[in-house]
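The complex appears here without one of its protein chains, the remainder shown in place.
Labels run A and B following the written order; every chain starts at residue 1.
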Amino acid sequence: MQLSNLRVFKQKLNKRQRTLLVSILFSLILCSVVLTGFLLNEDRIATNLEVRNASPSLDHLFGTDWLGRDMFSRTIMGLSLSIGVGLIGAIGSACISIILGVVAATMGKVADSIVTWLIDLFLSVPHLVSLILIAFTFGGGFKGIVLGIALTHWPSLARVIRSEVMQVRSLEFVQVSKKMGKSRWWIAKEHIMPHIIPQILVGILLMFPHAILHEAAVTFLGLGLSPHEPAIGIILSESMRYLSVGMWWLAFFPGICLLIIVRMFDKVGDHLRMLIDPHNAHR
Amino acid sequence: MSILKVDNLSVSFKQYTSGLRQTTQKVISNLSIELVSGEILAIVGASGSGKSLLAHAILGILPVNATTSGDISFDGEVLTPKRQEQLRGKEIALVPQSVNYLDPLMRVGAQVRTSVRKENPKEAQKKVFKRYHLNQEVEKMYPFQLSGGMARRVLVSTAMVSGARVIIADEPTPGLDSVVIEEALNNLREFADQGCAVMLISHDIESALKIADKVAVFYEGTVLEIAEADKFEGNGDRLQHPYSKALWRALPQNDFRTNID
Partner (left out) sequence: MSWQFTWNLATYLFWKSIKIASLLVSISFISFLLVKNSPIDPIQAYVGADMLHVSAEQREKIEEYWGLNEPVIQQFFSWGSAVLSGDLGTSMIYRLPVSEVIGERFYNSLALMITAWLLSGIIGFSMGVIAAMKRDTWMDRVIKGFCYTLASTPTFWMGLLLLIVFAVWLNWFPIGMGVPSGVLAEDVTMMDRIKHLILPALTLSIIGVANVALHTRQKLIEVLSSDYIVFARARGEKGFTLFWRHGLRNIVLPAITLQFAAFSELFGGAVLAEQVFSYPGLGQATVEAGLRGDVPLLLGLVLFSTIFVFVGNLIADLIYRVVDPRTREGQSYAAK
């Protein structure tokens, strides 16, 4: 009965309304994972040698590790840490892209060619290699990984912002405002911001999944967060030693949870892009 | 003799307007026309009023988010999507607007050859290129290398070699100089004189009148009036609908009189 009610409810909504609903739902799940991770008591992952190496059961949904720590709690904590680090890095990166993008679009030809050159420069080294280089420079750890993410993820968003701002600036109504003697600040506030802010927000959202994945990858390689931290990359790299004895759950559950989280971020970003993009009106 | 009949046709599209609301937009409503062998029917109306969609509806190549109602019949037989598929390019041929309708990465000779249905493709293509005064080299060219006039002739060639009995020409004249327009129109007249039924879709009533037998005045997704071409004369008093009169009087040689009296 309830199920059919739900279905009727679903049918009543059109695609856009459903999209919005799914985005809100996913955002709630993401927030709750992060919060739970931070609020979880350290006791939850205390060593308990009596139950070590246990495969998944009702008591320990994701099993336990070689020290008897509950993998479910470790996973949640790892996820929230990885999301946190990814978010901080991505926000830093977004700031760089906004500044450089706007500078390139508004400060004349020289500034533009310098920024374009910088973008080319950063895109010419494989992402992961520059991440490793930067993490190495700052001696790894939290600082290394956050700086690494912030310094490597900005080029594509900067490019988008640059071209968006340029495009809006060349639009007729902006040109007219300029001729009417409106100040630069007024034009930026009234015409340019409303156009590019949604784009920037979506750009940042779509940067999160990359940042989270890269954080996990670099930490997995041993160049990111330190082994004492309950990060997802650490959990997975530690699990490698126990895979050959068949403890598959050590790698399987944390990884698939990471995948789901990343996918949710991706989906929320994609959905919002669809909602703000007029080209999708007919879909 | 009527060969293609469109009866009470409506076409609508689904789309999202503001924010979260979904609406259905009707582009063609309750439209009826009839094509007769040996005659040219011109469909005239403002640009962007959905005339091309009429052509696409007849051929059954509308986008997926379109819905249609009403009947289209060919040779007295009502067309199903399946039947439309069989007839496209064989009995009903389209002469499209511009060179964009040719595959940009395929040599034009090859594209004309794929349209041949009854004869030997190579020979038919050579013959038709000769007939339309297209050089040997044109065969090996890509669409982007064609001039406006050459592109027109290549597009007409595709319809010519198909041997279709119904020809639908969609805006064959925009952006061309007067000599090429003349030529394009004459080519369509030849089709009709060979016994084909021709439907000419155009916003240019003046050039359409030069060759058309009948003119259907298209407005807001439907046909207001179908009149013989010779009724478009003088003050337009022999036309019935005020919009047709206005359309006729707005022409340069009729002093641009746009007011309806």
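Methods note: a contact is a pair of C-beta atoms (placed from the backbone, for glycine too) under 8 Å apart; a residue touches a chain by one contact, two chains touch by 3 or more.
Everything numeric here is computed off the predicted structure, so don't read it as measured data.
Among B:37, B:73, B:114 or B:254, the one in contact with the hidden chain is B:114. Within the full complex, the residue among B:50, B:89 or B:221 touching the omitted chain is B:89.
For the chain left out of this panel, the touching residue among B:162, B:187, B:207 or B:244 is B:162.
The chain not shown here is touched by just one of A:121, A:171 or A:193, and that residue is A:121.
Summarising the interface, subunit B meets the missing chain with residues 56, 59, 61, 63-64, 85-90, 93-94, 96, 98, 100-106, 114-115, 117, 135, 137, 141-142, 144-147, 150, 158, 162. Although one chain is not shown, part of subunit A still touches it, namely residues 120-121, 123-130, 132-139, 209, 213, 216-217, 220-223, 236, 239-240, 243-244, 246, 248, 251-252, 255-256, 258-259, 262-263, 266.
Convention: only the chains that are shown with their structure count from here on.
One inter-chain figure worth recording: subunit A and subunit B are separated by 52 Å, centre to centre, where each centre is the mean of the chain's CA atoms.
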